[in-house]
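Below is one structure; the comments refer to it alone.
Missing here is one protein chain; the remaining ones are kept as they sit in the complex.
Naming follows writing order (A, B, C and D), and every chain is counted from residue 1.
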Amino acid sequence: MKSKLKTNYMAATVMLVAAGSMFGTVAYAQEMGESTEMQMDQEIERSKILTDTGFFGVFATYKLNSDYYQKGSAERRGAVDEVLSVVEDHMDNVLVDAYLTRGLSAKSDYMLRVHAYDLQTAQDFMNDFSNTRFGMHSEVTENLTGITKSLNYITKEESSDLNAALTSTSYSGEEPRYSIVVPVKKSAEWWNMSEEERLEEMETHTEPTLAYLPNVKRKLYHSTGLADTDFITYFETNDLEAFNNLMLSLAQVPENLHHDRWGDPTILSTIQPIGNVVETLSAVK
Amino acid sequence: MKSKLKTNYMAATVMLVAAGSMFGTVAYAQEMGESTEMQMDQEIERSKILTDTGFFGVFATYKLNSDYYQKGSAERRGAVDEVLSVVEDHMDNVLVDAYLTRGLSAKSDYMLRVHAYDLQTAQDFMNDFSNTRFGMHSEVTENLTGITKSLNYITKEESSDLNAALTSTSYSGEEPRYSIVVPVKKSAEWWNMSEEERLEEMETHTEPTLAYLPNVKRKLYHSTGLADTDFITYFETNDLEAFNNLMLSLAQVPENLHHDRWGDPTILSTIQPIGNVVETLSAVK
Amino acid sequence: MKSKLKTNYMAATVMLVAAGSMFGTVAYAQEMGESTEMQMDQEIERSKILTDTGFFGVFATYKLNSDYYQKGSAERRGAVDEVLSVVEDHMDNVLVDAYLTRGLSAKSDYMLRVHAYDLQTAQDFMNDFSNTRFGMHSEVTENLTGITKSLNYITKEESSDLNAALTSTSYSGEEPRYSIVVPVKKSAEWWNMSEEERLEEMETHTEPTLAYLPNVKRKLYHSTGLADTDFITYFETNDLEAFNNLMLSLAQVPENLHHDRWGDPTILSTIQPIGNVVETLSAVK
Amino acid sequence: MKSKLKTNYMAATVMLVAAGSMFGTVAYAQEMGESTEMQMDQEIERSKILTDTGFFGVFATYKLNSDYYQKGSAERRGAVDEVLSVVEDHMDNVLVDAYLTRGLSAKSDYMLRVHAYDLQTAQDFMNDFSNTRFGMHSEVTENLTGITKSLNYITKEESSDLNAALTSTSYSGEEPRYSIVVPVKKSAEWWNMSEEERLEEMETHTEPTLAYLPNVKRKLYHSTGLADTDFITYFETNDLEAFNNLMLSLAQVPENLHHDRWGDPTILSTIQPIGNVVETLSAVK
Partner (left out) sequence: MKSKLKTNYMAATVMLVAAGSMFGTVAYAQEMGESTEMQMDQEIERSKILTDTGFFGVFATYKLNSDYYQKGSAERRGAVDEVLSVVEDHMDNVLVDAYLTRGLSAKSDYMLRVHAYDLQTAQDFMNDFSNTRFGMHSEVTENLTGITKSLNYITKEESSDLNAALTSTSYSGEEPRYSIVVPVKKSAEWWNMSEEERLEEMETHTEPTLAYLPNVKRKLYHSTGLADTDFITYFETNDLEAFNNLMLSLAQVPENLHHDRWGDPTILSTIQPIGNVVETLSAVK
């Protein structure tokens, strides 16, 4: 029973598709269809949570204490099952994705993304996870909470052509292996611009991104007042040079003049089943 | 006797109502009435301390050392009673509220809010708390002190319509499960504006907040010279999307141009009885 | 002999009076008189060091390592006498005041202020203190050195009315229980203003502070080149709301536009005999 | 077999030549030829990876935990072979260069530069390295990922004279013993300038650097969106005063007005075989 779940999880998590609403993209039913084929009993929940508005996304990065490695390898080996068991216990309420950041990010070894309709159930999971042996040796180094909301700028009503362009193309690259999380905080000057001015800037921002729809998946979370950032922008790609070019094109539009925070940290990672992440970091592979 | 207190505390703390004076709101007798129904022998003190001016609020966030988990579970289990006993010892002088931040804030696992008429009695409690086994393994990561004062801008005299609007509506949502603390520091330019200019900005600031009176409770503490912040703004809500919208509306008024600090940290937590907080973090539930 | 000193110290330190030269105040013989009545064999030295110019003030804040509490309580109990003995050894050269910051400041548990005519003797004391068991478990979190100098702006010659106002009123509140230390760094633009412009700003700065002479004691140390701050401003009060109002009035004058640092950290504490500080933090009371 | 590799590695790594593309320099076949003479079975890969575009460079700095030295010297001695063995295991996929930063950089003891065509293979190496005894006691203090791309400003087409000047001179100094890594982040204002304006600034930037082509080797990695920096500039030299003068000349052109980050950290090190680095830091030499 447990081993079935383990396999299930490892397979399912790799399949994760983050339908993009960032830059004004809507959820792509088609993309979802692709990924849900390989997901099992949670497939409905996953597809819903990734397209619905009004649910929470909690991003947390962790660094392992060096004393974890003082434990015997048998104990470290046991950490994998213990973590998988906690994930299983909470699977009716939260959807957990895992990322290996070690080697790519200075401030963490791994990242969790937890989706939930009720933030308290996400916190419940986080606490049970922290109380595993693996969690007890992990220090949280970043922790950001956001909510999904419907599109605010590039809507059918306000910007119909761009909206059409965004929705007519979908991701067609290989299964993404990499994820990048970039917190975004806009300046007070930005928020004091009129709605029309901000719409115009976001249209200028959106145009150069259209070319990257086939290469880079995107998802947006709103965080003003819930964290020291306004947005959590989440990307998946298999083509990091394309992603670098996408970010350069976003650097070159006037909206960039209104960033108080853009990254800091930029969290680059590989998308991995949570069992793999724990195994790799436990040095028991 | 002790077990009675334990239950009492757990129940009473959940009932906490923070009558808002932030954004110019006055204390709502009505709200207080709702909450005090379920509070017992301290009810008068709690209702008074939450509406009076001239008392202190000390906010402290703590992070547990990982070596806490090297202790046996029996010893960790004993931590709950030890903490409750310290709270009991000081209950005539201070009012203690607890919050679970783990999973929602990177820099802490829990937060305490301590109210007292005499700051030294709050410090006495903090020291006795720090000398419990649980406290000895907790590192303070933020510590802010503020005083409550009467309204400074949106008064009956200076801004009667807004004052009336603020006092005519009160919180009507479900019992709030979430708290958000946001330190605020205004720029030197702000403080060098005339009283009239600042009043005008605060009126513009207050208007969009009226819509959120039923969803979000608010309380304000003054900290200039007592901490590296001018204000501690404290919120309770059960509707985090409404809170996100409230904060977005506050980002969009000119007063936001005068923030040297707005958050940093933004402390998001669930409101919990102190016994629950210690129990959850002690991994003995 | 030792116990006599202990009592002496505990009593004497509480009696500390910091005659203010900040904001242009001169030393108040009268205040000194009040406090010296209760001081014994050191009284001349204390009164001189607190009014003289050309002596050093070293401020250091400390945080106890959590492993201190792994020591047995007998060993921790011995820490008090060991510290008192070091203070006694250096009493001919340095004057030591202690402050309990735990519960009021995130970055420290206690603060020492050490006065000396020769900075090296202050360092000698600091090193002997650091080599006690208590000191070995204390990490320095802030360390600022300043010198006392004669008045630079509000002098009898340059600003006679204000100088008269400052010297005609003295502290008349209750024995201060609280201390606040606020480091101040002025901008390069400030220092490039003419002497006359700066005098004018300091007069505007001084006027609103006159009202607080009876409530708040003040003392100023000059630190340019000796620390990453220009001034260490030191306050004692028993009325923290008055202090909050004083600081607000200082925020509202143009001089505030020239602060590169004002606080950061603001160190709020209670004034305590050093024996009490060590005892409280050793959890052996 | 292993000892052969060890020697090979130690020799080969010292021979490293970083053909410069920074400041618009192209890869120098000639320089490569010089260095590849002494490299053996990896020579094709090294020469290709150092001139190709589209491969990744991961820079990571590490600090040893002080508890590493609690291990016996035999165990520390074993660390060298363990690390060399991991490098050997990955040699088909990644090229690893090592640098000793201790004594020259506050935040680290050593640095690794890992080149790979597939970033995931670089991460695989980093994880296996981190799981060695030496790695388990090393904390990552900086970790930056970049991609090599073809020249963007000083091309044959856009700036033919400068391009010719850059390609007509190559490094002719002694084998470089020192490396300097300087992360560069340009301002939003820079990125919002037109392509022509930026070209002009880069030409002004390039001119004074021509004189240093014989003394300083350079290589450029692009990092926008992959790290909190836009570029990783990598230098090798044996003449640090020349390098200081080169950097001063770059400080004096207008492009410097558009740096949000230039260094921070500046990572100065000696180029060393990885075996030497581990041996020196293990205190077993």
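Following the convention adopted for this analysis, a residue touches a chain if its C-beta (ideal position, glycine included) is under 8 Å from a C-beta of that chain, and two chains touch if they have at least 3 such contacts.
Because the structure is a prediction, the values reported are computed rather than measured.
Trainee: Could you tell which one of D:202, D:220 or D:247 touches the chain left off the display?
Mentor: Of these options, the touching residue for the absent chain is D:247.
Trainee: Of the listed residues C:139, C:174 or C:264, which contacts the missing chain in the full complex?
Mentor: C:139
Trainee: In the whole complex, what residues of subunit C lie against the chain that is missing from view?
Mentor: The list for subunit C reads 54, 56, 58, 60, 65, 67, 119-120, 122-123, 125-127, 130-131, 136-137, 139-143, 145, 147, 149, 188-189, 191-192, 222-228, 230.
Trainee: Counting contacts across the full complex, list the positions on subunit D that touch the omitted chain.
Mentor: 66, 69, 100, 102-106, 177-178, 180, 182, 240-241, 243-244, 246-248, 251-254, 256-257, 259, 263-266, 268, 270, 280-281, 283
Everything below uses one rule, namely that only the chains that are shown with their structure count from here on.
Trainee: So, comparing C-alpha centroids, which chain is the farthest one from subunit B?
Mentor: D
Trainee: I need the rotation angle between the copies subunit A and subunit B from a CA superposition, between 0 and 180°, in steps of 5.
Mentor: So the copies are related by a turn of 70 degrees.
Trainee: Suppose each chain is reduced to the average of its Cα coordinates; what separation in Å results between subunit A and subunit C?
Mentor: Going by mean C-alpha positions, subunit A sits 49 Å from subunit C.
Trainee: Can you list every residue of subunit A that touches 2 or more other chains, as numbers and ranges?
Mentor: If we look for residues of subunit A contacting two or more partner chains, we find none.
Trainee: By the document's touch definition, which label belongs to this structure's chain graph: line, ring, star, complete, or other?
Mentor: Per interface graph, the chains form a line.
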